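The structure appears right after this line, and notes come after that.
After this line comes chain A, so read on.
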Amino acid sequence: MKRWISLMVTMVLLLSTLLACGTETPTEAPATSASGSTTDNATQPAGNTAGTPESITIVSSLPRTGSSKGQTDTIVNAIRMRLEEADNTICEGKVKVNYEDMDDATAAKGAWDEAKEAENAQNAAQDQNVLVYIGPFNSGAAKISIPILNQAGLVMISPSNTAVGLTKPFDPGEPDVYYPSGKRTYTRVIPSDDLQGAAGANWAKELGVESVYILDDNELYGKGLSNVFEKQAKANGLTVLGHDSIDPKASDYQALMNKIKATNPDLIYFGGITQNNAGQLVKDMRSVGMTNADVKFMGPDGIYEEAFIEAAGKDAAEGSYITFGGVPPAKLTGKGAEWYANYKAKFGSEPEAYAAYGYEAASVALNALNQSCDSLTRETVLNNVFNTKDFEGVLGTWSFDQNGDTTLTELSGQQVTNGEFQYVQNIK
Partner candidate 1 sequence: MLQLNDIHTYYGNIHALKGISLHIDQGEIVTLIGANGAGKSTTLRTISGITPPRRGRVLFEDQEINGIPAHNIVKLGISQSPEGRHIFPNLTVRENLEMGAFTRNDKQGIEEDMERAFNLFPRLRERSSQRGGTLSGGEQQMLAIGRALMARPRMLLLDEPSMGLAPVLVDQIFEIVQNINEQGTTILLVEQNALMALSIAHRGYVLQTGEIVLADSAAALRDNEMVQKAYLGIE
Partner candidate 2 sequence: MSLLLDARGITKRFGGLTAVSAVDFQIERGSIVGLIGPNGAGKTTFFNMITGLYTPTEGQMIFDGEVVNGSKPSDVTKLGIGRTFQNIRLFANLSALENVLIGMHCRLHTTLLGTLLRTPSMRREEAAAKERALELLDYVGLGRQYANVTAKNLPYGDQRRLEVARALATQPKLLLLDEPTAGMNPNETALLTALIRRVRDELGLTVLLIEHDMKVVMGISERVTVLDRGVKIAEGTPHEVQTNPAVVEAYLGTGHAAKGKGGGPLIINDPNAQQASPPSA
Partner candidate 3 sequence: MATRSVSQSGDPVEVHQRPWLTTRRVIIIVSTIVFLALFGIPLLNVGYKMVETPSLFLQQVVTGLTKGTYLAIIALGYTLVYGIIELINFAHGEVYMMGAFFSLSLIGLFGLSGESSALALTFGLVGIMICTMTFTAVLNASIERFAYRPLRNAPRLAPLISAIGVSFMLQNVGILWGDHNLWDNLADWTGIDRLTRIGDAMGSNMVAPKSFPSLLPNRQVPFIPDSWFTFTWKSLLVVVVSLSLLGALYAFVRFTKLGKAMRATAQDRDASRLMGINVDLTISLTFLIGGALGGAAGMLVGLYTGTAVFNMGFTAGLLAFTAAVLGGIGNILGSALGGLLIGLLLALSDQYLGSRWSNAVIFAILVLILVFRPTGLLGEEGGQKA
């Protein structure tokens, strides 16, 4: 029987050598095209060599499964729409743009997953055809993918990360820890928490609020925002009656609202997103007897979406104040208004706030790509994204600062009136 064993072993060894050296031939560069780019063009040699490639790829990495699905749908729709408008080409139609919609969530978990986001980032980094990375959706995910893509020199444009520390000093070491290469590669078209939280507190003051109770959804976005709000509210001389983190999965908040009612606030501020039960919060707030006339409700752009009104019910949501890092789609003029109409026509539904950010991110990307036609490399694209100045997009006219943040400090305040978001005023 020994004969059998040695035969087998020999064959396995042969095979492994075959696998190991069989493919040395075609390219000497270790990383060439692979995932995603094969649709039409699998042969693009290492993309960063000079010359114009036939096609390039834009990827987005957003949680496409689970409860954030509703939000990311609108973003992806908007990105697709923007690309279609450009005929899926850049450089006057010479270069084709492929778009890949990556999912950073897993079915089993039902939410974004660190390892999956890392995997997406690594795959994007290795595929030299990828020149722009739109996303991620969650600030936590950004903390993982920024360092990976930073080392690959791939530019990121996030439509929705608002954690301050991603671009500006916040926690110790931030933001430099995310940029091992020393060069900034991350941008976002949405104002960060410090702007919006403070603007909310300022607006509250303007509205004549004297005491406020603050809630957050105990997640990165909501908590950061509400902390900024609290700080600014105190600075503005408002009384902060309390600050609680809610359990976003609870079925109701009657007890919490009883508690808040006993403190008699003028305003309840909620830092969080619709999916973390903002609707229920408002509903229960009204049902324990805090009427719209007595107690105001305010939230950030995380609840600036149709779904919030639907979840809370038109009656309960009535009168809620919402801050938003830009001008709302419906109030947009010129380009914005046009886009708003187009979107409604195309998808048959109101565009959500994040749709606008997604569209803007895609616009910035295309803009930068079109400026890089001479040399379509990551480096050029990166520089051109950062050089976006006085960009006239659907959000208004704005630029990226050296941190990759939008200069759009003009925020808008909305109120739910008759079951719809109504623009009220600009806030700062």
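Selection rule, in plain terms: all candidates are chains of the complex that A comes from, given by their letters.
Here is the rule we use: a residue touches a chain if its C-beta (ideal position, glycine included) is under 8 Å from a C-beta of that chain, and two chains touch if they have at least 3 such contacts; residues count from 1.
Note that the coordinates shown come from a computational prediction; the quantities given were computed from them, not determined experimentally.
> Taking the stated C-beta criterion, I'd like to know which one of 1, 2 or 3 contacts chain A in the complex.
By the stated definition of touch, the match is candidate 3.
> Applying the document's contact rule, which stretches of chain A touch candidate 3 when the two form their complex?
Chain A reaches candidate 3 through residues 66-70, 73, 107, 110, 218, 244-247, 249-256, 258-259, 262, 274-275, 277, 279-280, 283-284, 287-289, 305-307, 310-313, 315-316, 349-350.
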